[in-house]
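I am attaching a structure below and will ask some questions about it afterwards.
Only a single protein chain was left out; the remaining protein chains are all shown in position.
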Amino acid sequence: MTESARSDTTRLALWTVLPVAVATALLLVLLATRSPGSERAVSSRLLGEVAPLIEGPTIEGDWFDIDDHRGQWVVVNFFSTTCVPCIQEHPELVNFQETHASVGDATVVSVSFDDQAANVIDFFAEHGGDWPVLVEDTGTFAVRYGVTGVPESYLVAPTGVVAAKLIGGITAAELDGRISGLIEAADA
Amino acid sequence: MSNSSLGAAAVALGTACALAGIVIVALGLAGRRPRWFADVVRLVTVMTAASVASVVIMERALITRDFTVAFVAENGSSRTPALFNVATLWSALEGSILLWTVILCGYVVAVVLKFRHRRDDPMVAWAFLTLFVVCSFFFLLMLGPAAPFGSFDPPVGYDGRGPNPLLQNHILMAFHPPVLYLGYVGFTVPFAFAISALVTGRVGEGWLLATRRWTVMAWGYLTLGIVLGAWWSYETLGWGGYWAWDPVENASFLPWLTGTAFLHSVMVQERRGMLRVWNLSLVIATFSLTILGTFITRSGVLQSVHAFVESGIGPAILGFFGLIVVVSLGLIAWRGDELRSPGRIDSPISREGAFLANNVLFAAFAFIVLLGTVFPLIVEAIDGRTISVGNPYFERMTMPVGFVLLFLMAIAPVLPWRKASTTVLSQRLIWPAWIGVGSMVFALVVGARGWAPMLAFGLGGFAGGAALRQVVLATRRQGWRGLVGRTNGGMIVHMGVVLIAIAFAASNAYVRQGEFTLQPGETVVFADHTLTYEGSDFVEYPNRSERTARVNIDGAKVYEPGIATYPFAGQTIGVPSVRSTPIDDIALSVLQFPEGIDDAVILRVTIQPLIIWLWIGGLVMAAGTVLAVVPGRRRQPTAPTSAPIVEEVMA
Partner (left out) sequence: MSRNLVGWAAVFMVGASALIFAAVDSGGPVTNADRAYSLAKDFACPVCQGQSVAESDVPVARNIRREIRVWVDEGRTDGYIRDQLVSFYDEDIDYTPSASGITSLVWILPVVGAAGAGAGLVVVFRRWRLEGEQEASAADIALVAAARAEAEDRG
């Protein structure tokens, strides 16, 4: 092999090896710096948007329409009677509702998720709670709110705009804190 | 002594042997230890014994339900049926590394046996060095981040949760992982010889001849492992799917693609002495991709149904992957000038031309799959968005590649080496072409529509016809020997591929799925099949309780899909039931049972044609691989420039 042929092929080898090396190095860095999939947060596109429509008959036979509650904070709570955190957060919701019912500045609406009417009625009879509960054809509301699991709650501002998404069980204190925080932020 | 201390001791012993192996071979290479091979034989014996012992100890712990071993406490249970109890070994990370290591040791023993007469050859020495490095890595994993023999202090009356329910409800789970690992790990041997070829500078054909059968066998196991995995998901996941382009499935498919490319391009190098760098790169890429696949499966970085629980071994595997890539690329760059191929291709319309095209296509296929798999991570790293890349992308991008590959499969086997005339080609291909057209017409008559599946049937028939022609000619010439050997076995493999391609196209294009709410006694007609829901049953098993629906299909036989609750694992899974015929499959799964026993059940029905041919095709491919490993008729090199280097032929 002549000198020039040798240097030619060496250069060719380098030229082919280099891009592969760079690509693999990038891939390595990428894989090494990614956090495991399960740690990624769930985001919501609804924040700041007008709350999607929720309307329908409640378990008590009334008609509920979220737009009738403009001027009030509404906690839209997606739940199921078989989910443990839902059972745990329920007294907190009762607490929250009772404090605000007299003032009238906030209310709760519960939307059952993949559940049956009889179970939901029993659930409220057992655990208390005096606010609208929707059971019929609630799947479409869940889709419109982008609900991925229960419990999941949305805080709808008096303007009718979704102000917060809360995944997992909530407490009355947390809800009040959120509301006062949002009011302060709006005033500022 | 307790199982966990015995097991830990076995792992430690194996690690010591693997590390000592590196030192001994290095000393041997440096000329300081002339009788290094005898030491290697001893070390490999002890290392393998230790690895086998560790597996035996773990199995003993599983079978005797020894919950003082943390792995058994976490994954075992006294209620798991015997077969799945044994298979629990590979249902979780630590045990799967045990299995991996014991298979690796098995391959190393085979290398010792095969190459014991070539102990003076530095190429063999360097291959052993590489093998010991890989062994050391896996033993060290078990010593550190994936220690299988951690101990546990079980409270009185403790019983474990058992393996993931999905991993203990189908017999295929007992076979799919070990077979897949036989494939993955098998590529270590060709990799070791590729590295030693680069180091010793003997980059000619010697290392290829040395490892040819190993590669074919590893490839065969990988193929079978992938098909068994698809079969398992079809039978257990309940959505009538068998391939979802899931990251973990892709991780097993990537080395298969590069391995398949290698099996073809290697013939160009053997016959014509060309594509040396390319072949070395393919072997190295295949091995690296098995390691990358292990990372994807184990690290939890990519979401997947199949992924194991996240663990700390991600960084270690990634580091090892980096090491492999750095060393290999460094060696290739260093040996660049000697890798220059002496040969050249005379005409693109020749066997070697077709192999070249085949390799470009397989490389493109692998690139598409790899890019699609990691692309969400790339986008997330660049601008923080989370996106998905799924079925529609992979199907759209790989379909054209698949079509061209089928076309090549039809014409390449009849192409002569060096140069082909169109006359020869048209004579040899006319009958296969008629078979292709015939299958299209047949498909039309039985009601198939749509250009894409029709093209797949046509090209599939064409390729199948070409393979058939080769086998018929070979058996006519050589009798039964026309079925064995690499070329003839390869044609059988091609037929298996054709079966899978046709079944894949048909099942994808003509799948019908429906959800039905049925009262007991109610009948529904769906896609020309009559389904009657007769009622439901409830059965208790030691490890689960199962509620099943009796569904009568076409008034002929009752199938019982159900939902199984594993109280101790805290999980509820669907148990689909499948009616298979050569024409179509009906997969039933229960989406929801009613509250009351007499209420309606929600049933999902998936009807797909030709599913069974996927599994048959997979078995045909495996059979073809076995035939290909049986020595066939020897051939002479055709061109002067393809002559193997003399020294290596003698060795």
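Note that the chains are named A and B in the order they appear, and that numbering of residues resets to 1 at the start of each chain.
Keep in mind that, in the parts below, contacts are C-beta pairs under 8 Å (C-beta built on N, C-alpha and C of every residue); 3 or more make two chains touch, one makes a residue touch a chain.
Predicted model only: the values in this text are computed from it and were never measured.
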{"item": "Among B:G157, B:P392, B:G555 or B:G570, the residue in touch with the chain that has been omitted", "value": "B:P392"}
{"item": "Touching residue (missing chain; options B:I171, B:L371, B:V558 or B:I583)", "value": "B:L371"}
{"item": "Residue of B:A357, B:A467, B:V493 or B:L588 in touch with the missing chain, whole complex considered", "value": "B:A357"}
{"item": "Residues belonging to chain A that touch the chain removed from view", "value": "37, 43, 45, 52, 113-114, 139-140, 142-149"}
{"item": "Touching residues (missing chain, whole complex) on chain B", "value": "237-239, 241, 244, 246-248, 303-307, 344-346, 348, 353, 356-357, 360, 363-364, 367-368, 371-372, 375-376, 379, 382-383, 385-393, 397, 423, 426-427, 430, 433-434, 436-437, 440-441, 443-444, 447-451, 453-455, 458, 511-515, 574, 589, 591, 634, 636-637, 639-641, 643-646, 649-650"}
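In this text, only the chains that are shown with their structure count from here on.
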{"item": "Chain A and chain B, separation of their C-alpha mean positions in angstrom", "value": "39"}
{"item": "Interfacial residue positions of chain A with respect to chain B in the complex", "value": "1, 5-6, 9-10, 12-14, 16-17, 20-21, 24, 27-28, 30-38, 40, 116, 118"}
{"item": "Contact footprint of chain A on chain B as seen in their complex", "value": "277, 295, 299-303, 310, 315, 318, 321-322, 325-326, 329, 332-333, 335-337, 339-340, 374, 377-378, 380-381, 386, 595"}
